[in-house]
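Note that this complex is displayed minus one protein chain, with the remaining chains in position.
Per-chain residue numbering starts at 1, and chain names A and B are given in the order in which the chains are listed.
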Amino acid sequence: MKLLIKNGRVIDPASQTDKTLDILIEKNKIVDIKTKISVPSAKIIDAAELVVAPGFIDMHVHLREPGQEHKETIRTGSAAAARGGFTSIACMPNTFPVIDNSGTIKYILSEAKKAGMVNIFPIAAITKGQKGKELSEMAELIDSGAVAFSDDGNPVSNSQVMRSALEYVKQFDGLIISHCENTDLSENGVMNEGPYSCQLGLNGIPASAEEVMVARDIILAEKSGARIHLAHLSTKGSIELLTAAKAKKLKVTAEVTPHHLILDDSSLVNYDTNLKVNPPLRDKKDISSLIKAVKSGLIDVIATDHAPHSLDEKAVEFDIAPFGINGLETAVSLLLDRLINNNTISLQRLIEMCSTNPAKILKLKNKGKICPGADADLTLLDLNKKIQVDVNKFRSKSKNSPFHDWKLKGAPAITIVGGKVIYANRSI
Amino acid sequence: MAFNQKHLLGIQSLSASEIITILDTAESLAEISLREVKKVPILRGKTIINLFYEPSTRTRSSFELAAKRLSADISNFRKESSSVVKGETLKDTILNLEAMNTDAIIIRHAFAGSPYFISTFCSSHIINAGDGAHEHPTQALLDAFTIKQRKKKISSLKIVIAGDILHSRVARSNVLLLKKLGAEVVLVGPPPLLPPYFSTLGAKIDYNLDRAVKGADVIMMLRIQLERQDKSFFPSLREYRNLYSLTRERFQNAKKDAIIMHPGPINRDVEISTDLADSTESVILQQVENGVAVRMAVLYLLLGGKEHEIAD
Partner (left out) sequence: MEEKIKAKIMDSGKIKRAFNRITNEITERNRDLNNLVIIGIRTRGVFIAKRISQLIEKFEGIKVPVGVLDITLYRDDFSERKEKHIVKQTKIDFSITDKDVLLVDDVLFTGRTIRAAMDSIIDLGRPKTIQLLVFIDRGHRELPIKPDYIGKSLPTSRREKVRVKLKDIDKEDEVIIVEPAGMK
């Protein structure tokens, strides 16, 4: 079975390519890329008018299975990723049970295979049960398929434990992903601390809650020499710390989410629980600092922090609503609309953050690039497609999006994983 | 006349003229509470729920008496005696109460925004009786009523509000209201309980009570929650008292005819010395008395009949 993608504008940051090319796929690999390929037996996808990018990789996703299948399952999460233009996702370990054992990893990988859509890469917990005390059995977890370690929403508060984790993973060049939050400073907080938390009477999460941990983790990474990835940075102060760390050539990488680039805390005035995220939506000066870092290349990755929750769980008082919003099916359109349409960044830069860099950071060898021999994971984008976000059309089980009804220009058109079309917004 | 609100969720959503309408109406209604038969029939047949998720004697009774003096039927629900303890969500509780054909729901809740939240799916009139650290609109209205009673005006008065500002819904509602009516408001408290961004509400910020009290027309002391000390918001009650308690000596720096207010309940000799609390300058009990008239005004304006074609 051969698949021929014709006349697409191929953009591959890894090889600095940006031109109209044909791509030939055989089985699950890319076999040829040329100006004109003609294979009579191949099935043809006409990609004229489309951008062909290496498959997008979302390295920060909560799939909820096992344990909270009412929010999302591996199958619905895979379908959401496919519709959102993602070919690979890395899932966070805060499931029930926690991903701190090879059994849970095997379960996830086998369910992912059954779902048969996107590639799923489990991220294992740094500590057993994400309790911040004893390290999980990291070597075995890597052998079972874990691509990184994180305690995500339950950040490791004990600095000694964090230091050990970094020193320990260094021996196999493992990756620690840190959700930077000092929980003493963020205690009971539900939104950004500032004029709006004051006006709304809600407990604030100060920027310092993130920044002191960014500083700590950078220092510990430096001392240990291990790789650390800073998840969903949200403040100007964090960007300043990251700037300094990168200037010292430390092995620090960082991500931002689309919602932190687009929404600020003034949008919370109606106590909409679909705007309750952690880290919280910050203020306008934080946003402009994040955008600047995205433009300058300081930020390595854009990830969604896709955090599905059921309608009932969000239909409560703001204080007790869970943190998190649905991200997979809105991210690409938001990014195209808000970063590309107004020429904030180039397409090449966007693709670098959504595919090239996450593949490198997670060490996914044959992904994040378009070249002969690479996995045939491709994201095809329609830059001119006008959409209106409708949560009722989500393939995700949950609808907790603050972007419902938003009109956006640009959308994922076709998602190809391992040479198979798993999503298309048109007949092909 | 300017009053076209369906709910009373906070001072923030009221215009200055709506606030004045409430205060004027309260002034007209105050006389009813002085009658031998303290009741008028205007809200006869209206059903009101008093839903209190936090303990409160003053506010709950005040609303209850206000409703009864207007002839409404009012039912009290408390957290301890309801399905809430069985894990029912707020939304389900409200929908169940509304199924009994309520006309208004008065809600006190520990979480900010709860009254707004229920107003999004509820057809009854919602009245905020205090939500977390957000707002306590009827308290601010009765405070304004009391100030106006004594000072004949609000605009251009210097009003000091001192204490735990950070956690105080009373402070927020009062700042919003007093600014809308043109007063100068100064907030005072220990820095961890008075973050600088409170100035965005329109108030001035001072960390020195002695300085702030100078030339004040009104001094409003807030209750300090004793448990804040455990959270290291200030070192000790002893030091708090030394810096932020209103004493006779401090009060002497205020204007000659200054008045002292407190939303209650008072910690005697903590935020205010006991002799000041009971002094002639103190209007603390008038605040409580005026609370009924102000709440009657709010209930009347939200639930009362519409103006008729004058029957000549």
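Everything that follows uses one rule, which is that contacts are C-beta pairs under 8 Å (C-beta built on N, C-alpha and C of every residue); 3 or more make two chains touch, one makes a residue touch a chain.
From a predicted model like this one, the values you see are computed outputs, not experimental measurements.
Q: Would you list the chains present here that the left-out chain is in contact with?
A: B
Q: Looking at B:G202, B:G264 or B:G304, which residue reaches the missing chain?
A: Within the whole complex, the residue contacting the unshown chain is B:G304.
Q: Please identify which residue in B:T25, B:T146 or B:S282 touches the non-displayed chain.
A: Answering carefully, the residue with contact to the hidden chain is B:T25.
Q: Touching the hidden chain in the complete assembly: which of B:R35, B:K153 or B:R211 does that?
A: Counting the whole complex, the residue in contact with the absent chain is B:R35.
Q: Residues of chain B in contact with the chain that isn't shown?
A: Spelled out for chain B, the touching residues are 1, 3-4, 21, 24-25, 27-29, 31-32, 35-37, 39-42, 70, 297, 300-301, 304-309, 311-312.
Assume only the chains that are shown with their structure count from here on.
Q: Give the list of chain A residues in touch with chain B in this complex.
A: Those in contact with chain B are residues 193-195, 198-203, 270-271, 312, 315-320.
Q: In their complex, what parts of chain B are in touch with chain A?
A: 12, 89-91, 109-114, 116-117, 131-135, 169, 172, 195, 197-198, 200-201
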